[in-house]
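Questions regarding the structure given below will be posed in turn.
Every protein chain except one is present and positioned as in the full complex.
The chains carry the letters A, B, C, D and E, assigned in the order they are written, with residues numbered from 1 in each.
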Amino acid sequence: MLDTLQANLLSPIPLAFTLGVLTRLMKSEFTLPPDLYATLSIYLLLALGLKGGAELAHATFASIAKPAAVTLLLGCLTPLIAFGILRWLGHFSSADSAGIAAHYGSVSAVTFIAAQQFVQRVGAPMEGFMPTLLTLLESPGIHIALAIGAVQRTRAMRAAGVTTGGSIGKVLHEVLTGRTMVLLVGGLIVGYLMGESGWKAVSPFFDSGFKGALMLFLLEMGIVAGSRLGDLKKVGPFLLAFGILVPLLHGALGVALGQWAGLSVGGCTVLGTMAASASYIAAPPAVRLTLPEANPTFSLTAALAITFPFNILAGIPIYYRFAQALA
Amino acid sequence: MLDTLQANLLSPIPLAFTLGVLTRLMKSEFTLPPDLYATLSIYLLLALGLKGGAELAHATFASIAKPAAVTLLLGCLTPLIAFGILRWLGHFSSADSAGIAAHYGSVSAVTFIAAQQFVQRVGAPMEGFMPTLLTLLESPGIHIALAIGAVQRTRAMRAAGVTTGGSIGKVLHEVLTGRTMVLLVGGLIVGYLMGESGWKAVSPFFDSGFKGALMLFLLEMGIVAGSRLGDLKKVGPFLLAFGILVPLLHGALGVALGQWAGLSVGGCTVLGTMAASASYIAAPPAVRLTLPEANPTFSLTAALAITFPFNILAGIPIYYRFAQALA
Amino acid sequence: MLDTLQANLLSPIPLAFTLGVLTRLMKSEFTLPPDLYATLSIYLLLALGLKGGAELAHATFASIAKPAAVTLLLGCLTPLIAFGILRWLGHFSSADSAGIAAHYGSVSAVTFIAAQQFVQRVGAPMEGFMPTLLTLLESPGIHIALAIGAVQRTRAMRAAGVTTGGSIGKVLHEVLTGRTMVLLVGGLIVGYLMGESGWKAVSPFFDSGFKGALMLFLLEMGIVAGSRLGDLKKVGPFLLAFGILVPLLHGALGVALGQWAGLSVGGCTVLGTMAASASYIAAPPAVRLTLPEANPTFSLTAALAITFPFNILAGIPIYYRFAQALA
Amino acid sequence: MHTTLPMHTHPFKLVTIIAEPVLESRLTMELRQLGATGWTVVEGRGEGSRGIHAAEIPGSNIRIDSVMTHDVAERVVQHIATHYFAEYEVIAYVSDVAVVRSEKYVTPPKKTG
Amino acid sequence: MHTTLPMHTHPFKLVTIIAEPVLESRLTMELRQLGATGWTVVEGRGEGSRGIHAAEIPGSNIRIDSVMTHDVAERVVQHIATHYFAEYEVIAYVSDVAVVRSEKYVTPPKKTG
Partner (left out) sequence: MHTTLPMHTHPFKLVTIIAEPVLESRLTMELRQLGATGWTVVEGRGEGSRGIHAAEIPGSNIRIDSVMTHDVAERVVQHIATHYFAEYEVIAYVSDVAVVRSEKYVTPPKKTG
């Protein structure tokens, strides 16, 4: 276990992330230009989609059906678990609980990619259809958590005689047509249609550069996470523990369900990581628009400054070990 | 014919473009960051120039002279043809006719690149000096169309007793020193001077990534074109037909003249595509400054939402078939 | 000598730089988008750091100690030499002298990279630890020059009864945690920790693309330098001569000290180039904040429009010849 | 500030709204509904009095400037005070401007509605 | 709005022009010719009343702010109304500002010209 952890810490992704955090701790004003950050995420998501699409050609419907089903199940269970823990153990307001649950019920694509790189490096590559599963897990958790929050909000609003502005329908449309979905789903379809020959033509761009671009992206993620470390004291010890223990819980659930659905050790590790990860791209604006009284400091700090680093630095190797143990 | 069309539709460029259009039709707000769009176009143009320059070393003056001459001829004929059709068949105002003709008399570098990729993929690569011809076709058409427009405008102005602001000389200077010309002409010269060894040093950057970067660019082109589809009803049926039939006419002319000048099937296809394509980078600001009463919705919608997609999806394979038939 | 110069002029970096200058001279408004410029410099610095870090594993402390010592010595001597020449030969104000000396006492990373490419191309590669030396030379010169300037300024201020705003401590912190230091020092550490296997994973991104990205960067450097050519007449003949002769002096000093410290011909060339180069990234804001009465036109024009082009086009081959002669 | 209007210009109100970027499309839609005829958006960053820094959601702040009649300005300011101040990071202020082409800034049907 | 000028400040006019980006260099040149001593340009996006959305030409809109004397403002506003309003997407408005260092905003030879 320890040497898996250590080997992980000395690999490019965690090192770049740590450099970013340190940069912030040294109070450097360095940061990637905003367009570069956007560019890298577009590149990574589209590359993931295209490659996943090209590999989808080799998959049979039978082999995907069960993994897809458990992924959707995870998409329903994890926001409920997170909401319950926050509301009844943590005594958070219902808006805050729903807001945070929306983040933990969805998924972080970069954490997914880090897991993919990890299992590749340790020689247990994941199934080629995993990016497809990623697209399934992005939105259900957000929808479910926001629905819970909206019901409570409407009740409170009606009591107070106020009418609200942000329509849920519009927000869900925004999640479904946001950057992640367009690039991942679009990439999968394009990758599938253009097939091996098409992928070969563009892979010098989308494949060879992938690891390096990822490193640059993780540097910025470190800077972003580092700049939130100061908020750790604002969120309190409960959320701190939540940010580590709930990923472990969701991760274990993901690995176990993946195992049941017949995934390889690599596939189980990645599914566990997906379940354990918290969204910080799609969820925040959706929550902000529909549940404005939820404090964004809570959800963003938990997702970005606790759970993301935990997964990158320690979570992924743990889910991997667990997957090995179950296999 | 049909299978050439279908094979083209399933290749990376048309697929990426279609994904972009669909993204817009789903009302997604996704778009590439403006600096990424600029970066990709700089990269593509400079790569095209450098490679073309390195290959220019192998070309003899004799082999280029005739193709260059017919290219310049196309640069003079196509704006006149377009102006005539718009003014006398379409009954557009003289400003609108000149404005649109400036777009169709010039050339779209991305359409050129798509044609280059197409002929490469079908095994009929173009001559190495074709990028040089591209630079010849960029500006004459704009100059000629704007000159027609300016003459009419000055006449009208003098009648109305108004003096105008935008000097044509300044505008032509802007076209000649704009991004496309700097990168293409500059790239050709630098590529020529640094020769094979220089090109080899930088080709891992400028060559290997080319197809992938192009795909990303076409995704954005699809988004831009898609966001103009709503304007199709504003431009009326005449311009719709114009946007497809005039490219076919100009394309046939280009292929035929290329054949006469001794170009290969690939070279003829690309020359036809050049003639058929409409500029949407260099022409719009030049037209806006010199012919402000021309409605930019007309020219941009025709160039971007009709002719560009038509060429990418169907035009190029058609010009290729025509070139094969003539050969 | 002449053919080394000519071969250099026809290699990608000087050609791209010259194209940029010409672009400006033709009054083109073309320029790279600001985020692309920032992106390229981040990429180049991080790539330099990572590779240098991976290579640091092969170096012994003994082999670095002496070169590091002479680098620090250069960092102390060059700002003093520059200040003395400007103040007592050139009769510049003490603020202007200190401001310019801060630029020449520091180093230009891009000039370093150009030297690295040069020695590689001529078959005399530098030592793998040279990027480490680069980080040592960045800040001492700025600190020393600003300290001189600040002492004089405080004296003048106290005489005039004014208190000043910009604290030197804050400015030095900004230099030490600026982009260059974060990426170079951070890259070195990460590169060292991730070792050969990590470097191999990311080198398709950070190594293969390096030369091409550098070319694009030099194009923009040419545009920036070209837009300062108009200021040449404002700075006067003394600064013009200074911008060429002081680099030759510093360069010779660097080569000689490198030779004494046991560096190879390639290493001596690069160390000489480092000493000869003038900072235009880290120094300008630091000088602006602490010595606002120093005229930035002087320092920026000298560093960017005189010394940078001189080193790129002619200086590097000269230092190389000198290193060969001493070897 | 005791000065006179330039010739041929008319007095209007300029409403400036600084808000979290997620609100852009909602705010501009509502501006239109309340009778504004146009607006200009610029991106920026800022600091204010709040503990919650929702602006840390990537994208910082947007600044919307819209020229409108006094009546529409009244409605817009009230609308923002009622619907945004409690829960969002939004500030708004109104200043006096003189415009040429005053008809551009008036939506006849909406003004009296 | 009935307030007083801060001490040591002087009343001037701030002219704000929002325009298509292709017009930037022409507009700033003309501002200079009409007697403005400087300006600041910011990039933005916007919507207005026109059918023709020339701003769809890549680059959206620019916003030019320029502090100037009342007389120069008068001339600038007239110039823009005459030369731009008919054919370009341009709006302009004037507001009152108080500046320190009033000499910065006056071009002596031009002011009387």
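What we mean here is this: a residue touches a chain if its C-beta (ideal position, glycine included) is under 8 Å from a C-beta of that chain, and two chains touch if they have at least 3 such contacts.
Just so it is clear, the structure is predicted and the values come from calculations on it, not from any experiment.
Enquirer: Among the chains you can see, which ones touch the chain that has been omitted?
Expert: Its contacts among the visible chains are C, D, E.
Enquirer: Consider the whole complex, including the chain that is not shown, and state which of C:109, C:145 or C:300 touches that chain.
Expert: For the chain that is not drawn, the touching residue is C:300.
Enquirer: Any idea which of D:8, D:32, D:63 or D:104 touches the chain not displayed?
Expert: Only one listed residue reaches the unshown chain, and that is D:63.
Enquirer: Could you pull out which residues of subunit E are in touch with the chain that's been left out?
Expert: Residues 1-9, 12, 14, 28, 37-43, 65, 67, 95-101, 104 of subunit E touch the chain absent from view.
Enquirer: If you put the missing chain back, which residues of subunit C would it touch?
Expert: So the residues of subunit C touching the missing chain come out as 34, 37, 165-166, 228, 284-285, 288-289, 292-293, 295-297, 300.
Enquirer: Name, in rising order, the residues on subunit D that touch the hidden chain in the full complex.
Expert: Answer for subunit D: residues 1, 3, 5, 11, 13, 16, 18, 42-49, 61, 63, 70, 73-74, 77-78, 80-81, 85, 91-98 touch the chain left out.
As a working rule, only the chains that are shown with their structure count from here on.
Enquirer: If we define chain centres by averaging CA atoms, which chain lands farthest from subunit E? Would you check?
Expert: Checked the centroid distances; the maximum from subunit E is A.
Enquirer: Residues touching two or more other chains, restricted to subunit B: which are they?
Expert: Touching at least two other chains: 33-35, 39, 208-209.
Enquirer: Which pairs of chains touch each other?
Expert: Those chain pairs satisfying the definition are A-B, A-C, A-D, B-C, B-E, D-E.
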